[in-house]
Structure formats: C-alpha cells, structure tokens
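Below you'll find the structure I mean.
The other protein chains are all here in position, but one chain of the complex has been omitted.
Chain nomenclature is as follows: A, B and C, assigned in order of appearance, with residue numbering initiated at 1 for each chain independently.
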Amino acid sequence: MGTVTTTQLRSMYEDMVTARYYEERLQEEYMEGKTPGFDISAGPIPGELHLAAGHEAAAAGVCAHLTDEDTVTAPHRPHHIAIAKGVDLKRMTAEIFGRETGLSAGKGGHMHLFDPDVNFACSGIIAQGCPPAVGAALAAMKRNESSVAVAYLGEGAISQGAFLESLNLASLHDLPVIFVVEDNDWAISMPKGRISVPQDGSKRAAGFDMPGVRIDHDDATAVYEAAAEAVGRARDGNGPTLMSVQVHRRMGHFMGDPETYRPEADQQRHQERDSIERLAADLEAAGVDEDERETIREDAHARVDDAIEWAKDQPEPEPDAALEDVFSNPPSGVTDEDPTPEFAGNGGADR
Amino acid sequence: MGTVTTTQLRSMYEDMVTARYYEERLQEEYMEGKTPGFDISAGPIPGELHLAAGHEAAAAGVCAHLTDEDTVTAPHRPHHIAIAKGVDLKRMTAEIFGRETGLSAGKGGHMHLFDPDVNFACSGIIAQGCPPAVGAALAAMKRNESSVAVAYLGEGAISQGAFLESLNLASLHDLPVIFVVEDNDWAISMPKGRISVPQDGSKRAAGFDMPGVRIDHDDATAVYEAAAEAVGRARDGNGPTLMSVQVHRRMGHFMGDPETYRPEADQQRHQERDSIERLAADLEAAGVDEDERETIREDAHARVDDAIEWAKDQPEPEPDAALEDVFSNPPSGVTDEDPTPEFAGNGGADR
Amino acid sequence: MSDDEGRQATMSTAMVEAIATEMRDNDEVFYMGEDVADYGGIFDSTDGLLEEFGHDRIMDVPISETAYIGAAVGAAQAGMRPIAELMFVDFFGVCMDQLYNQMAKNTYMSGANVNVPMVLTTAVGGTYSDAAQHSQTLYGTFAHLPGMKVVVPSTAYDAKGLMHNAIRDDDPVVYMFHKRLMGIGWMPAPDGPKTAVPEEPYTIPFGQADIKREGADVTVVTLGLHVHRALEAAAKLADDGIDVEVIDLRTLVPLDEATILESVQKTGRLVVVDEDYRSFGLTGEVISRVVEAEPDALEAVERLAIPDVPLPYARPLENRVIPDSDDIEDAIRKTQP
Partner (left out) sequence: MSDDEGRQATMSTAMVEAIATEMRDNDEVFYMGEDVADYGGIFDSTDGLLEEFGHDRIMDVPISETAYIGAAVGAAQAGMRPIAELMFVDFFGVCMDQLYNQMAKNTYMSGANVNVPMVLTTAVGGTYSDAAQHSQTLYGTFAHLPGMKVVVPSTAYDAKGLMHNAIRDDDPVVYMFHKRLMGIGWMPAPDGPKTAVPEEPYTIPFGQADIKREGADVTVVTLGLHVHRALEAAAKLADDGIDVEVIDLRTLVPLDEATILESVQKTGRLVVVDEDYRSFGLTGEVISRVVEAEPDALEAVERLAIPDVPLPYARPLENRVIPDSDDIEDAIRKTQP
C-alpha cells in the first residue's frame, strides 16, 4: 500500500460513500413521479441524469491529491468528481433540482456544475472539458503557480479530437495537467471494443510522448498511488500524464436507460466489483474497523440527506431570471466611467 | 532497390519532373503582374498559391501504386499529388487560372481540385481530407472492392482532431487507407518542433494500434518501397498504415511569403536536398542514362507548357455561372416524375 | 390523409419505415451513428433496423463525429448513399467543418463535378430541461450556410415522405427531427405528430410548405414542434372568432416563399414562431422575404422565438424562453385589429 496514509484512506472512503449514497438517493428522487410510466419531464428532478455509482475510486483517488487551487473539469457524469473535489454539496444539489440557490441559479443543471471556489467545472459535450483543463494548466505555468489541472473523460471519449489535440498541446509545453479516463467499458450502448483501438485509453499516450498509466482494477488505493506520481510530476513541472482507470457502471447510462443492449452477465460483473468494499478492506488492514467505517458512512449519509432536504426546500427561480446572465458585464463592455479621451467621443463619426 | 522496376522508376521520374516544372512555371505566371509590388489580386492567377517544389517524392512514390479506382485526398498543396494521380493536367491548369473549362468551372481554384475520373479531391482545411479518405475506404470495404484510399497531409496537420480521429476509425475497421504525412519541417512559419511532439508524425500510429513508418530522406525509391507494403497491406484487407515522408520546402509557404522567419541555412539545406537528382542517380544505375532522362524531362516540360498555354486561352466563366451548382439536383430533390402515390398529394395538408 | 382513416404511426415509426424501405431497395444506403445499432437510436431514429440489416449497415461508430461524418462525405462522393446521425444537433461544433466546408460545399467547389448524396439526421429541440448544450434547434444556423437542404418534419406523414425524398436526393440533406414529436415512450408527444401514414413509399418534394390549417385572419409561419403549438393556439382563438392559418414550412432550404406570400396577401397579418434564437435567424428571414416581395401586404407582424439566451435548465426558466401556445395566442392577438 506504499505511500497512502490512514487519514487519506479514510478521507477517500468518506468521498466514496458520500458519492455512492448521493447517487442512490438522487436515483430515488429522480424516479419519483417517473414510475411506473417513465416521463422525462415528470418528477422533482428535471432533465437527463447520469449517475456514477461504480466510478467513485477514480474520483477519490485522484482528487485526494488536489487543493482548491487545482482545477478539475468533469464530463456529463460529474457528481462523484464534484464531491471528491469539494464542491458545495447543498448548492450542487439545489442546482440538480433546478432551484434558485443552485450553483448556477438553476440555469445549468446536473451537466453544468460550476464551482469557482474550488475550480470545478463541467461540460456535457464529450471531451470538451480537456482543452479548458489544459488552459488552466497553461495559466498556472504562466503565473508560475504550482497548481495543476485534471480533466476527466470516459473511455468513449478517447477517440474525440478535443482529447487527442489536448494531449499534444499539454505534452508540447510540459503542462501540469492529468487526463483521467474513467473506463466503465461502455459508451451508452456501445462496448469499448466496438469503437476504439486500442481499448485501453492510456495507450493513446504513446503517440504523444507522454506517460500513460493503466489502473485496471478500480482500487482507490492503486489510483491514489498512480495519481501521486502523476500529480507530483505535474507539480514539479515535468509535464502531463494520461491515466486510465477501470471503473464500473452499476446503473444505466442515464436514468431510464433500459439497458436492453447489455448482457445480464456484464451487469452482474459490474455489480460485483465494488471499489468501496475493496477500500473497506484496506481500511480494515490499516486499523479502521467496521464501527469507525459505519460512523463515516452515517455522517456521509446525513450530509447527503441534509443537502437533498435543503435543496428541495429552495425556491424555484423566477421565470424572468432566464433573461439574465448571458453576459457577466453590460453588453457594452463598459463597467466604469467611459475612459474614452475627450476628443475621441466623436472620433469615429466623420472618419 | 528491392522491388522497384525500371519502368516504375521512369514513371516516377516523369511525374516528379512534371510536377517540379509545373510549379516553377506556375510561379512565373503567378508572379507576373505581382512584381515589383506584390498585390494578391493582380496577375493572371487569382488567389493564394501553395507550390510543392521539393515534395515530389512523396506523391510519386505512393501514387505509383494506385489505379484510377483508388481515391486520393490532398491538402492545400495539391499539384504534385494531382499530377502523380493522373488528374487531367489541362483542366486542372484551367481551374488554377480560373477558367470556364477548369475542373470546377472556375469555382474551386487551386485548393479545390476535383477529378472524379481518377477519384482525386482536395480541401484547404487542415486534415479535413482524412475523414473523406476513410469514407472512400469504407465504401470499398462495403462494396467488396479492392480499391484503397490515400490521405495526404502536412506535418503541421498531425495535431488536428480530424486526422487523429481518422486513425482510430480506420484502424478499428482495418480499412484500406494510407495516411501520408509530407514532412517539410514547416507549417507556414512554425517549425515542427514548436508545435508537435513527437516531431515525427508516424509516431502517432503507436496510440492507435496501427503501423507507422518513417522515410526520413526524400528518396522516391524508398517511398515507393514503403508504399508498396502499405498499399499492399491495405489491398489485402490488413488495414491502414501511417507513413511520414521527409520532404523539402524549396519555395515559400505560399507565393509572396517573405520567409523572413526562416533561417537562410535552412532554406539552403532544403534547396540542396533534391529528390529529383537522387532519383536520377537511381535511374542511371538502372541504365536510364541522361539522354533518356533529358527526353523524359523535355516531354514533361512540353506537356506542362501546353497545358498552361491551353489554359490561358480558355474563356473566363460568365458571371452568372456563380449562381449555379450549389446543388447538383433541383432544390426540390425531385428529378423524375413525382412518385407520390395518388392519395398522398393532399396528405399532409389537413393532418 | 384528409381524415384519420388508415394506419396511425408515430413520427419515429414513419421515419424508420422510410429508411428501411430505401435500404431494402438500395444496397448503397447505410446508416452510421452513435448508439444506432443495439440501442436503436437514443430518440428511436433507427428503432428495429439492426434486426433486419445487421451491424454492417446499421453501424455504431466511435464518438468521433468529424471522422465518421467525414467518412460519410467520402462514401457519398464514392457513390454510396450514407445516412449519418449527429445524436443532438447541439454537437455540431465538433464536426462543423465536415458539414459545411466539405459536405455542403464540395458540389459547388467542384462545379458540380462531384456530388454528395448523403443525409445527416439529427435530433433537435427542448421542452424537457436538457439545458444549453442539448436543447437547441439551430434551424437558422444550418439554413444560413449554403449547400445543404434543410428539412424539419412535424408529422409522421411528412416525416416519411420527406425522408424518402432525402435519401433519394443527390445532394446533402440535413434532416432535423424534433425529439418531442418522435413519440418516444419516455418523452410523450403531443397529439398532432401521430398521423395516418400509408404503408407504401411516397415522397414529399422539398420547398413545399404545408398549410396545416386554413384561416383568413392571420398567418402563422412555423415548423417542427411549434406547428402543433400554433394549431393549439389556433383552436383556442377560433372560439373567439379569430381564424388562424398555420403554415408548416417543412423545409427551410429551399424555403417556400410563395405559400407564405399567398397567405399573407390574404390575411395581412403575420406571426413567425421559431424554436431557435430570435436574432439573425428564421423569424427575421421570413418577415424580410415578405416585406421585400410585398412591401404593403403587412398590417401587423410579430416574431416569437428564443429571446437570445442559451437554453436554461430549470422548468420555469425553460418555459419562459420556449414559446408555448399561450405565447402564440398572445402574439396572434396583438396582430388583430
């Protein structure tokens, strides 16, 4: 188990059980009003919902090395990453419920969570979070700061131009960025073997002169250790790393996904591999016993229940708020006194 | 010299001296009216002009293996490739001069040469010729034909999404396509080391489970031999190959390029490496002596001079022709009798 | 069908039926897209096709829109007739160069030496809180750039006929189907799009708008989902004696100016309803065509569209910006003397 301390194990466990319970609770809330007949427009949570049960190790193991100053960009399946990065759980939940006090005042929803306090952002377009993460790393380099950036993507995203171009740009300037592929074997209904060669996303690194590392079992401790090296390399100015972590998709691609395309045995297999139980075993070995773990879980569950409770109590936004926030600034681009020198006022007028 | 026959050497030589002389003659024509003051809108050839002197080996060595049924897509610097592929020289030249009888009736110009008779096309957008080449290969596979497709690109294009995504798609289905990177060290003013890692484009193959081969001297015979393998592999259904061929940029990026960014020594070096002289030596060794080569050159020059002469005699298009050819078909999409069944005529009307 | 006789079908069924028929008739037709095989299309656009045609002709593809849509361009130029699906039109930004600089322009740039017989199918529209990156129609964005025919069916009947025409067409056709109209189990459609649909193939030529309801007092020009919202508004207004004509454009390129003009000459009043952004788009185009051709025909005009904001997530916000039948009713009332 090398470098990981008990405190870190405990903290990862906390993130992971929080994330797992969060997704289970959201699933319940979401399906309310959508059962028996699934109508995407019914129930307390609007829109699509992509839950990440089974992905927790990839989030916790990497984010354990990050501070608020580090940037993370997440894809369409972002909750577990947001939780591990320390995004405000209440305001995130309010956003998912479409409330006025949500992170984005109800404008963004679950694929568009932005928390600038911890430098977290996401995007629903495959791989398009990669270039902005590279940009955050570029900013850190230019400002001579030691912060790093992490871009998460699914294994389905490893054949998208935005990701591949980002590898070159990051490697070229030795930027402090880590690409983390969460490999859950599936891109909606498409098994990875049907859409990518090689199937292991970390192999893409070979064509871009950067290290690629594969963690082929979703073991938080193993992820933690690989990430220690990758984040360390980035902070030391030694450039980017591409990681691919095997995770599992315990639920459908989105809520309501009938998964008719998915063999039962595969579903079974994904249920059986539980990174949380695995980490529990590591904790046990480190002397954190089931009682203590139970306490961690209870605290986590309480935090989640609280957040959901709070979110559901929040007001919906006023309809006219929809017309605001296209720009942060007045459209004219002028916030303070017009700094135009005197004679320029009529300047353009007569050429 | 392995597999290459004297006939093939001779034929490559013919393509290469044709292409070289073609570019030299176009340069003369283009600069006419643009000297001393360079005005891009003056002179007999309109628009931008990207000439390929120094790139000939990459075109001749690969296209030597192709038939008219095979597809080639070229980038913004296409003439030498078009010539090696057997594009109609007269109509191509007329197109470059913007004439009515040009390949595209004057609508396309030098970056948009299309000759469906030999399945040649080009595009001025970096790397965007790659996906259509993959598509031609896909069509061949679906139709059970043995034709192959070749996509040419510059070394500056190896970090563009369209190229990288194409590698995956081609490799995934073992498509009969060959990607040929013409590496002339420069992307306009940017030396390759400034914009790509690794600098050798063929290394990109490693991340996509496909063979990458580098020909690091612009030796037509060496290109021929590498291409024999790549094209053979494609025709045999064994999938794509990525080739990177070192070529030289003997002229500016486009005509009028002051090349102030370019060290004199580099210009010098590119002038000194002459693939045509190199091939001449191979021909000499194969018993094709200078007299015979002189004849080949003279014939080639005559063909080029003829084409240019012819092109300049062609009429300019009528202005109103600009309004035609947006669609090949009537906008309604209906060419023959309306096959709408009787009762459907009023079908939509009342819902 | 002039009444409701005959087999009723959802829009997705009708669309898929046309594709299947064309695929049976012509080996050169094939379909590429994400989740189009085993899943049958996230919005049922290929439902059931895998079973009949197999993975070779109903091809799942990598999440590489530039590569596979560009491959469709290449296959089309080689003479095949591919259909490529862009799962949501909102993703156009990752592959737009292939769409507009290659697919749409190659015919012109080659002096029609080359043509590109392909169909791009794509899901459009909001109303289910999918937020700014998954709810747009982008009608104006596609209609603005020359070289693509742009088709937007609003009923099953139209969807089938337009799809037959799209596949047979020798030029690139962008076929935009509104998610809310497809009749997907989990996204209930309004009543209108499910119509009688003949079993045999038929085509609907492009550039022929369809008068979905005749009326004398005001012309509503619209398309897609908003045809049905306009018809709803019209039904309500009929009780108040306002007789609304509803024109369904069906295709944006070509645009059936004649039908619009004829109607406006009759009614003198025009409301254009669009689910795309308001400025620099469809509403402005339709109004200008009328003003240009018939400077004196218009006594009143209203435009109704997304008020130049991205699509918001929360329901009250999304409802605020997508015109509903009440908004249409209000706009129509404003045009009345």
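To be clear about the criterion, a residue touches a chain if its C-beta (ideal position, glycine included) is under 8 Å from a C-beta of that chain, and two chains touch if they have at least 3 such contacts.
Note that the structure is a prediction, hence the values are computed from the model and not measured.
Peer 1: Would you mind spotting which of C:37, C:264 or C:301 touches the chain that isn't drawn?
Peer 2: Answer from the full complex: C:301 touches the omitted chain.
Peer 1: Could you tell which one of A:23, A:115, A:155 or A:257 touches the chain left off the display?
Peer 2: For the chain that is not drawn, the touching residue is A:115.
Peer 1: Consider the whole complex, including the chain that is not shown, and state which of A:93, A:128 or A:246 touches that chain.
Peer 2: The one listed residue touching the chain not shown is A:128.
Peer 1: Of the listed residues C:11, C:32, C:63 or C:109, which contacts the missing chain in the full complex?
Peer 2: C:109
Peer 1: Since one chain isn't shown, list which residues of chain C touch it in the complete complex.
Peer 2: Interface with the chain not displayed, on the chain C side: 66, 90-101, 104-105, 108-109, 131-133, 140-141, 143-147, 252-253, 255, 277, 279-285, 287-289, 291-292, 295, 298-303, 308-310, 312.
Peer 1: On chain A, what residues meet the omitted chain?
Peer 2: 71, 73, 102-108, 112, 114-116, 119, 121, 123, 125, 128, 130-140, 142-143, 149, 161-162, 165-166, 168-169, 172, 324-329, 331-335, 338-341, 343-344, 346-351
Peer 1: When the complex is taken as a whole, what residues of chain B touch the one chain not shown?
Peer 2: 38-41, 46-48, 98-99, 102, 104, 106-109, 111-112, 123-128, 156-157, 159-162, 187-190, 194-196, 256, 260-261, 316-323, 326
Keep in mind that, in the parts below, only the chains that are shown with their structure count from here on.
Peer 1: Taking each chain's centre as its mean C-alpha position, how far apart are chain A and chain C in Å?
Peer 2: About 34 Å separates the centre of chain A from that of chain C.
Peer 1: In whole angstrom, what separates the CA-based centres of chain A and chain B?
Peer 2: 43
Peer 1: Mark out which residues of chain C touch at least two other chains, giving numbers and ranges.
Peer 2: Counting only residues that touch two or more other chains, chain C contributes 61-62, 64, 66-67.
Peer 1: Name the residues of chain B that each touch 2 or more other chains.
Peer 2: In chain B, residues 161-162, 165, 168-169, 172 touch at least two other chains, as defined above.
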